[in-house]
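Here you go, one structure.
This view holds just a subset of the chains, kept in their places.
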Amino acid sequence: MFSITVRDHVMVAHSFRGEVFGPAQRLHGATFLVDATFRRPELDEDNIVVDIGKATEELKAVLGDLNYRNLDDEPEFKGINTSTEFLAKVIADRLADAVHAGRLGEGARGLEGIAVSLHESHVAWASYERAL
Amino acid sequence: MFSITVRDHVMVAHSFRGEVFGPAQRLHGATFLVDATFRRPELDEDNIVVDIGKATEELKAVLGDLNYRNLDDEPEFKGINTSTEFLAKVIADRLADAVHAGRLGEGARGLEGIAVSLHESHVAWASYERAL
Amino acid sequence: MFSITVRDHVMVAHSFRGEVFGPAQRLHGATFLVDATFRRPELDEDNIVVDIGKATEELKAVLGDLNYRNLDDEPEFKGINTSTEFLAKVIADRLADAVHAGRLGEGARGLEGIAVSLHESHVAWASYERAL
């Protein structure tokens, strides 16, 4: 199995609801380093997993919809705890949509899986992986 | 599949028995950066994998039993090569026990797997993963 | 010249005022990895720069006053752009106060300088250094 990963980041504010979150129930923020991994069993005819330029652009586009925002104010996240692991899924699903819409190129149709990791600090990160 | 990972570290002395270890047969030491990963297929009702605060505390507790010690002197490791990969399993198993004992919260009962990585330097690390 | 550095992190929300900040004028957030460096020309009688345990605790205390907060709501930062470089100075000054108040131990009175770096992402950081 082959994979490539591209890294970008996003800076957001948000708060959590639930005692389990302790002081993180207050409005605070995070820089998430975001690693998006694309997997396939065989390389395409250019000898690559996917066009890394397009993968980088598409990740930037997906993150652009979240960047420099207070997630508590975004209608799509109304009443939702935008935990690191949840956001990993949001980003992975949007990248999957981009693949299916052909925005990563025709070659990307050979992809079989996507994984997204979000580092919230140097001591904590979360991941979500799914099939395509 | 979702996961979260928390990082901590532990500083120990130890020695190895067996020619394969070369100069590491002498008493020496290591800082191990320890990454503990918790996995589950669906998030809990708080939209998380596990209480990251509890996961951090429990990892610190497990490492506390090893930290600032000469592992050669610990009865539990008598006659055992406490290699990086072996210690990864020790820590993973103890975290698994903590999950089963409910010390990571009731929500943690939905966890399906644990993986532990120990970085012994910037150029070498080891991992162990197991089901729960 | 000797130094020791300890690292911790803080997660805050804030917004900026001024066209130069572009989309960062919106309420957003950041994880800051915070590196606090303590400098002195000679080691103390224990052969150290400063008690690293106390340095770690004091940095955690200073960050505790900022952590999981919206800096826009903190009276002390009213009308102030809490840029990364500005926050580096805030933290350095508070650590300097701690040194002068004796909270890093008597040995810490031999310190001559403090530097604080805040990493806002894997591609941007800021620093402030001052004498003691």
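All chains are identified by letter, namely A, B and C, in their written order; residue positions are counted from 1 within each chain.
Criterion: a contact is a pair of C-beta atoms (placed from the backbone, for glycine too) under 8 Å apart; a residue touches a chain by one contact, two chains touch by 3 or more.
Please read these numbers as outputs of a predicted model, since none were measured by experiment.
Enquirer: If 3 of the identical subunits are displayed, how many subunits does the entire complex have according to this structure file?
Expert: Altogether, the complex is made of 6 copies.
Please note the rule applied: only the chains that are shown with their structure count from here on.
Enquirer: Report, in whole Å, the distance between the mean C-alpha point of chain A and the mean C-alpha point of chain B.
Expert: Those two chain centres are 27 Å apart.
Enquirer: So how far apart, in whole Å, are chain B and chain C when each is placed at the average of its C-alpha atoms?
Expert: Once rounded, the distance between the two centres reads 31 Å.
Enquirer: Residue numbers in chain A touching 2 or more other chains?
Expert: Correct list: 122-123.
Enquirer: Using the touch definition up top, name the residues of chain A that touch chain B in the complex.
Expert: Per the stated touch rule, the residues are 18, 20-22, 80-86, 88-89, 122-130.
Enquirer: Applying the document's contact rule, which stretches of chain B touch chain A when the two form their complex?
Expert: 1-8, 43, 46-49, 51-53, 56, 105, 107
Enquirer: Using the touch definition from the top, list the residues of chain A that touch chain C in their complex.
Expert: Within the complex, chain A contacts chain C at residues 7, 9, 11-14, 23-24, 26-33, 67-70, 73, 120-123.
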